[in-house]
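Left out: one protein chain. Kept in place: all the others.
Moving on to chain A:
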Amino acid sequence: MEGFPGGATDLSQLQSTMEAVEHACSSIQMHVNPGEAEKIILSLRLSPLPYQSCRFILETSQIPNARFQAAGAIGDAAIREWGILTDENKRSLISFCLCYVMEHSGAADAYVQAKVSAVAALLIKRGWLDFAETEKMAIFSEVKQAILGIHGMNAQYTGINFLESLVSEFSPSTSTAMGLPREFHEQCLLSLELNYLKEFYCWAQASALSVTDKIIGCGATVSEDKVCSAALRLMFQILNWNFRQSTNTLGHSINKISASSYGIRHDAVLLKKYERSLVQPGPIWNDVLLSSGHTVWLLNLYATLRQKYSSDVIWIDSPLAVSARQLIVQLCSLTGTIFPADNGEMQIKHLIQILSAVLQWIEPPNVISVAIQSGRNESEMIDGCHALLSLATLTSTVLFDNLLRSIRPFGTIHLLSTLTCEVVKAHTVIRDEEETWASEALDILLEIWSVILGRTDTDKDSVSTEGISAASNLFNVIVESHLKAAAESAFDDDGDADYFHASISKRDERLGSYALIARVAADVTVPFLIKLFSERFALINQRNNTSDPTQTLEELYWLLLITGHVLTDSGEGETMLVPEALQVGFSDILEEAQHPVVVLSWSIIHFARHSLDPEMRRTYFSPRLMEAIIWFLARWVDTYLMPLDATKGQISTPGHEHGHPHGYKLSKKVLLSFAGEHNQGVLVLDTIVRISMMTLNSYPGENELLAVTCQKLFVALVRRRNICVHLVGLDSWLDLARAFANERTLFAITARLQRSLAQTLVCAASGLKDSEASNQYVRDLMGPMTAYLVNISNRNDLKAVAQQADVIYMVCCLLERLRGAAKATQTRTQKAIFEMGSAVMAPLLTLLEIYKNQSAVVYLILKFMVDFVDGQIIFLNAQETSILVSFCLRLLEIYSSQNIGKISLSLSSSLRSEAQAEKYKDLRALLQLLTNICSKDLVDFSSSSDELDSPDIAEVIYVGLHIVTPLISLDLLKYPKLSRDYFALVSHMLEVYPEKVARLNKEAFAHIIGTLDFGIHHQDTDVVEKCLRAVNALASYHYNERNAGKEGLGAQNTDSHGSNGKLQDSILSHFLKLLLQLLLFEDFRMDLAGSAADALLPLLLCEHDLYQRLVQELLEREANPAMKTRLASAFHSLTSSNQLSSSLDRPNRHRFRKNLHGFLTEVSGFMRIK
């Protein structure tokens, strides 16, 4: 072969190289001395001009692995030596690879051919921009010949395979790294898309066509099947391309509102969940994909083959069938400008075509489901679900429903409903395995339901009457199947994992989708739920104590969960509204007593009240049932109890008011007021408080139940002030508060839950009439806690008593309670809580000394102070601040005296790592404490403005940093939470008190700088941003000080950071270099550009000479003259455009941000390498 690189080599040498490589390959396979073998192969890959040897191996070796390695070596070497190869060399390498695969197309060990093919693709891409168009044409015309079948079936298959590698080499996510700028990859991609992609598609189509006759007829061989499925796969791959041309024009040509006009949606971004995307190839593809009847051909092909192989059960899973279906589903997601602007006519026609073909895969659902359960492959049915999902995504709900009507007497939603019914049935029957076909299908189907029902613009009118009844049928089936499954599983042992869900969130997601379905037909489904509940309540009431109620309990458990989801939405931390569908779903019901939602709510609450009876409780209210009740009540309280709308007037979408008659408003009002303040609200509130108190007292050790009560239900009760107003007036609530303050019973709850309890009790103070009453309420609540702590710390025999386990437990509980109260600080209770805190300050120091070996107590003391400072500091006047700050200082000193220089022994490694984890937690708490103290100088609400003896917070921080920094190691900074806290503190410090930091002693300062250096390279953008802020603060301080004629960082700047022993850089110049390196060469995130600009500007100003020098160096290093000019002009405009001046004021920083942004966009294309 002419021009093959590497010159002549003698045969014996080639032979010996081959033998060495062969030996290495076989010893790797047999796992003999793999290290040595890898070295030999690596040396082949790295050797200069290895082409002759590789070629020799490829052509003569009998060992496929050796040929594989040789092919890889050609690729590696050619990319590396691309510069020294002549054009002729390159061409000859490519044609060698291509000829090789063509010649060996029928050979065994296909992976070798695939590798050679991939190498050819790689080399073609590498030379893509250098080769003349005619050269590429020549290569591709050869390939085309092969694909069209001139050289036989094997060559055809090989050709298609080659194009597959080529396309994947050109798509950004699968391309090989070549050490070239991103721009290069981008240009290749655009050029391929523009000039070849469509052509490739046509070739694939043609090659498929050339074999289909044989496949459909008889006498097809394996290789025809292979060619056809490869061609379909290539087409699928091409349609997976992320088309650039069309997306560029899309924004202009399509107006957003088009969705409503004829039902095709363009805002669809989903399908992501299943790793699929919309296909938007643009108008030039119209002829290939649409007008030529391509889709119809494909659908017919699949249908014919399906018919032919109907007796062959495995055919559905054969490569040909799989790739054909993949392509069909992909064509389903076709959208955008490829369709002419004909009001969606053509696209709708296209979708109906596909739907009618896909129907066969999923219809009739019951037959399909039975078939799959008796062993038929499910992949076709799953693909059918995917196709439906694409349809649902691309169409409005009305259009989606109507698509099927031209083919069937019913709508698509009806079909979807029957299909889902079958899948739910199958899903609840098989519950042994985790991932079954039914659960996969169910997930997709529920996603479809969420898509069509969960849109913000869907209202009741967009689902037809038929669709509504289909939904209510479906909900019936869902509930019945799950109840059956629940009853059957009631006696299963509960090992945390529940039966048909892998995790709670997964279960909730499904229940949420079920609820969407139920709400569409609320007027049927809610009464249905009422009926189911009353049947079971009746069962329980009739029961004599002989029969086992467990099955009924489990059914009730599930019913409570689904009802909670139907009646309420789950939005953490948002103000819950009554779901819109329920508000509009009962327009004909005007009487409160008849409203199904009201009836359902009352019946559940009435049932829950039975739990107050000890006899009933023992027999029926198991911890698990109680959990569901409490969970339901928490959600119900958030949504229906004294809702804000009822008092404030209605918030609703204006559009609805016109369409609905008077009845709509009335029924909505019923819903918002039945548990309102002037109705049953207070009574229900009292019941709920009693039930929750009973839970705390009567279910000892049931931690999950107690957690739901304390962290969900109580939180819901005190969330809104209008409820608190009534709460604090209730005897039951006051009983709870009294028990909390004065009795031992509540100490039986886990300490952590006592914290939440304290928090909610204190929060409820917001319902009292004034600040005086609120403070008194808090004093009454927390007084006994502080008294105990003061008392115990004053005991003479403290040393002996303190170490007793019961005392430690008590102290922990009390500290948790104080923490809860501190977390609940509000303006109106701040005073009482400050009193509480100051009362325990001295005791806490005593306890910190006494409990220095009880890490749990130490941690709680620190955490209490963190929360206390956080809640209080903005309110305090100078005197109070000084009390607090000096206390914190003492605390820090004691802590550090106990912990510096201590060596702990532990007998087992697990105990030792526990001890380390405890240290880490302490450290985090300390950092948080310092950060919270810092915030005093930023936000200050205190009334007095006398600055007389305002304590120097900076001083505390200064001391604090000296204490904390030695404890922080770079290893510890690898923990994400700790590093975030640490860098938050450091950046804050440097911003607020740069002068203090500059005064730190040398080690502490160097330590901080070292951690900044580490932090800038961190993965976490949050941390990087904080470090950049810190650098900005440091440099700005230095610059401003120097301008004012002072020394700024002075000595700190010039030395230090010389630990590596190299030439000592000043800190600022070090950061300047670091930042430039980061911006230019590393994968810098654009969202950090703003903070990077802020840090870079003062650095530039401080170290102007160095900057000039660095720029000069960079320019000199750039070999390519065109790039050099671009880089130079980019640097020039970075510092001189937009009238950038040399000040650090806001407008100037803003200008620099703009400049840097432009600079990065300009430069990143050719400076960053892949």
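FYI, contacts are C-beta pairs under 8 Å (C-beta built on N, C-alpha and C of every residue); 3 or more make two chains touch, one makes a residue touch a chain; residues count from 1.
The criterion applied here is as follows: contacts and distances are computed from a predicted model.
Matching "pyruvate dehydrogenase (acetyl-transferring)", "Eukaryotic translation initiation factor 5A", "Elongator complex protein 5" or "GPI-anchor transamidase component GPAA1" against the UniProt entry of the left-out chain gives the name "Eukaryotic translation initiation factor 5A".
Here one chain is not drawn; of A:M810, A:L845, A:L1088 or A:A1128, the residue touching it is A:M810.
In the complete assembly, the contact with the undisplayed chain comes from A:A751, out of A:A751, A:A765 or A:L1127. The residue from A:R721, A:R795 or A:K977 that touches the chain not shown here is A:R795.
Contact with the omitted chain, checked across A:D130, A:E535 or A:E743, is made by A:E743. Where chain A meets the missing chain, the touching residues are 489-496, 550, 553-554, 557, 622-625, 699-704, 742-745, 747-752, 784, 787-788, 791-792, 795, 797, 800-801, 803-807, 809-810, 853, 855-856, 901-908, 910-911, 914, 918.
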